[in-house]
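Yeah, one chain of the complex is gone here, protein chain that is, but the others are all in their spots.
Each chain carries a letter (A, B and C) given by its place in the written order, and its residues are counted from 1.
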């Protein structure tokens, strides 16, 4: 391992941290693998970049950022809390490399438009991350094995939360981990919003290792509170944006339609999704997966624009040309009206299976802070001068206000055309009028 | 045109200007066209994002930015220098819409990796921009015709510098135009460097229309000077980065190889570059062009990785996996040594036509400030209290120092393997030793 | 009034807004008055700059900032909501100048270390602001009278909330007014903290005039929420900082001691507080007040360092040399222990009247958002698409969490010496031990 230490550290220019520092050849070589370079071709925020046009950044920069924050945490831990005896609950710097590798690679199994793709094709980016790290066929695995034969497995364990040292696990995955700290800041920077900003330097300074993992000095309570609020606001304002969800609905229906056509034996050469075929067939290799990226999908979509299936070609165009569905909020009370609205849409000429959707931000992978749930990593604990731990929501009015409560909305998505005023064919007018009477103040209402 | 005015302006969140304001439906509808949305899929900086990983932004955001700066210039001109009589040399706000449309659309003809692609396939993004604006088949043309039948032609004229009003032309294209002011700031933001920052607000405030175009109040001399320096530094530090030029060399050779294979009638299905075929054939429609984007090219590259031509597959992998050629500087004096170096490389097993390149940043489209050249737009003139104009380099020592001088370098690119120390096959050792003896302090030398 | 319009606007460089724009000679001349220039010599944050050393900015820049925000609000109102008929509840741009003047002058009556000074000498900066505006003797009054004879009174009425147009009043003084929006941002910038940042441009964009004053479009709810949170965090982290309150306690006791000595007829020449005499005597002119500034007070403090009254000279040194008192938190339960602690301090040789203090951040002029209180300006109301208003805390979980609740603490201040370990004179040891036994985890406890 020592011979992997670089005599002089390398730097990569980064807009969030100015520089990212690398002083170990293992890290440098991991960055240079095809598997890691592929992350340049996978957008961090998927369809969100269609709303916040500045946010076209990829998972490549984010992965470097998580690495960099982890490196800084290790430096601070080693300086301020170095372990003197095994089991003293302080930081053992032999853990540094496994932490850095796990940080760098934690997202390496992500595919294009992950959430939607996984939903349709039953893939799982966390499993694939583990596979990339542990399969002897990958370049990443080869490099990790230079450290030791079981090093790839150790790195994978960190990612699956089964690694023995809870400090390492919590660095990469906990309520305040390097992953979240990077993406909140990075997404804020690229979207051009202020919400994701918090005092990273101060949070790192008040972090402390202990036998149970990582805690925070109570003097840093307001910095931690500010981080939780930033996260809440990023979800409300950016990640749950209704137009982004509308574009995801189109993407989902587009892939569903392609899947259905494929399974219906449409073999027209123009359809030609060679790189997708393994996924339609439900049987893909790691290499098949690693060939995919955002550009592969949009290239197929471009070819589908001309395919003689109206639904496929129209949805492909809507996605590429950014023609989102419209949406309105519904409640438990107005949910029973949805079938009628779907019927009206169908009558107006849109296949309602492909042109409507419901999407519940409550069910999105929302990152709520919920200390009541019995998982250790969902707790943020602060350490008092006398060594006692206190859970964050016990002392922060603001965090208590949002703990375990999910703010969000349920939306019904439908073609924008349903809201238009003047239709050419008068016979359809009553359909549109009826539909529009169900909508008031961006909500579904019962017009009667 | 009046009915195109939006009752309440729309905004798009932008990381450079915070918000981009749209209050005319023409602009909104142009943004929503497939031709304009395609710009989301074309990176602004091409291979530079492989060096500055933060700079993955597309031409979409840049185009909006040029629009926004133009809008601000129009506002300031209309407020401070409104024309009272035709021909008084002041700002006629009837020119606003043509200026805004030209600003928004000035890059709409760009294709993927423009410079390299154009070089290989003899396309021209400026011509195509004009075509997109003036061809009746495009959505953009349809929208522009809502203003008047000859409006598309007017917009195109601004872009080709043949429009009658020099103020409008210079807003979009001159030494200090909305295009350059946006990309310097935007590229600085995304790369994470400071060099491109200058005081935009102050430059806009000292801009003034006059009968000959646009001039600047002399009180703003230092702000203008600072802009010229920023531009100089961005070229030196970012746009001319040797690794970026090395990746472009690989891209160029990769496309050349594919072209050669195609023309050699390789029709293997795996090669399958349907969307590229019209360009190999040298006969493409506007629609063929508009189907291309970065993702289409990289998808073909991905499929070429497995193609049974070693050069094609290797170059495709080098490009996708970011394996740049190495480079050294040569001079007029050492240029005669290049044939020998190419021979050594060929002997070492690399086809030197595809694995070496020369690239001269002096010949890159460098944006030098050169007032001696007899083109009016290459002059920056400042207006004194008494109305006389003075050219910038006459009063700025710093600008004089770089005017008309091109700083740059000539580089020879070759495979990194030529620099490696220990080759497996001893018989090759003398080749490598000979090659390496020609290189000293990153420069080619004559070892004898 | 028209002849006061500047042909070309002037700008002042400002670190928060980049430029502050002035296009009316009245404003320019007001800035140039001695009364307004005096604000350069009065720190915005008083003793807080002794904790956040970057925050040495004066009320001068803040006053310009409040003017600039007001100017921007007027511009947006005039553009988007211009009144067409009297009484239509929209913006009447004739109100612009009175709004701008009130914004600029709202703090002109502030003296040095206002809160403490006012407390000791029974002055009132709001009354003095009104006096400065309405007294014929001031330069400010003379300039305002150029507009009309009753214009000074109108400006003063805005500041005392008695002006007829509630929109103008609320611009300057309401839950989201130009005053608060400037100081939160400005104080955040100068302290170097992030907490005070919010999306000013967005808040201004969603502001709307209506007959009852100013409301906000519901689409801007999150931006308004973010502003309320920023304000909360600035109070918690900056304005209520315990060391700042400790320095204020010293200042207060120092002025009390000087007042007592003066009233005891100490007339030693070294004491010599000519400029303070009117305030000791309780009878001062406007001119006496306008002669004061931070430098005058600290100059007297410097002369008092050598004055032969131990308490006066020691407190003066402690203030100038930044030697804060220490503090601990107490509660209703432990408050009864304070007399005993004061006795111990007195026994240890400190006059407890001058060397202890209590300070309750609950009673500081905390700017809580409390919609329950029956004052119209304490409500933030958002307007829905159908025109109905809804109060902010009804729809924001976060704002509801902090509405009307005051977070803060009660602190007991005492000499740092009481916490020291080794005293020279052994006889005093038990006093210190007894005192220290009452303190645990920064709180007062009952040791028995």
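The definition used in the following text is that contacts are C-beta pairs under 8 Å (C-beta built on N, C-alpha and C of every residue); 3 or more make two chains touch, one makes a residue touch a chain.
The structure displayed is predicted, hence computed values, not measured ones.
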**Prompt:** Considering the whole complex, which of B:60, B:183, B:198 or B:432 touches the chain not shown?
**Reply:** B:198
**Message:** Of the residues C:175, C:193, C:313 or C:410, I need the one that contacts the missing chain.
**Reply:** C:193
**Message:** One chain isn't shown here. Among C:4, C:29 or C:294, which residue touches it?
**Reply:** C:294
**Prompt:** Which of these, B:76, B:329 or B:400, touches the one chain of the complex that we don't see?
**Reply:** B:400
**Complete:** Hidden partner sits against chain A at residues 8, 11, 18-19, 80, 199, 201-202, 205
**Request:** Extract the touching residues of chain C with respect to the undisplayed chain.
**Result:** 12-16, 18, 32-34, 37-38, 40-41, 49-50, 52-54, 56-58, 60-61, 64, 189-193, 272, 274-275, 291, 293-299, 302-303, 317, 320-323
**Message:** Under the stated touch rule, tell me which residues of chain B contact the chain that is not displayed.
**Reply:** 193-195, 197-199, 222, 226, 229, 232-233, 236-237, 384-386, 397-398, 400-402, 405, 407, 441-442
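Convention: only the chains that are shown with their structure count from here on.
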**Asked** How far is the middle of chain A from the middle of chain C, if each middle is the mean of its Cα atoms, in Å?
**Response** 43
**Item:** Averaged-CA centre spacing for the pair chain B and chain A, given as whole angstrom
**Value:** 32
**Distance from the mean Cα position of chain C to that of chain B, given in whole angstrom** = 51
**Asked** Residues of chain C that touch two or more other chains: which are they?
**Response** none
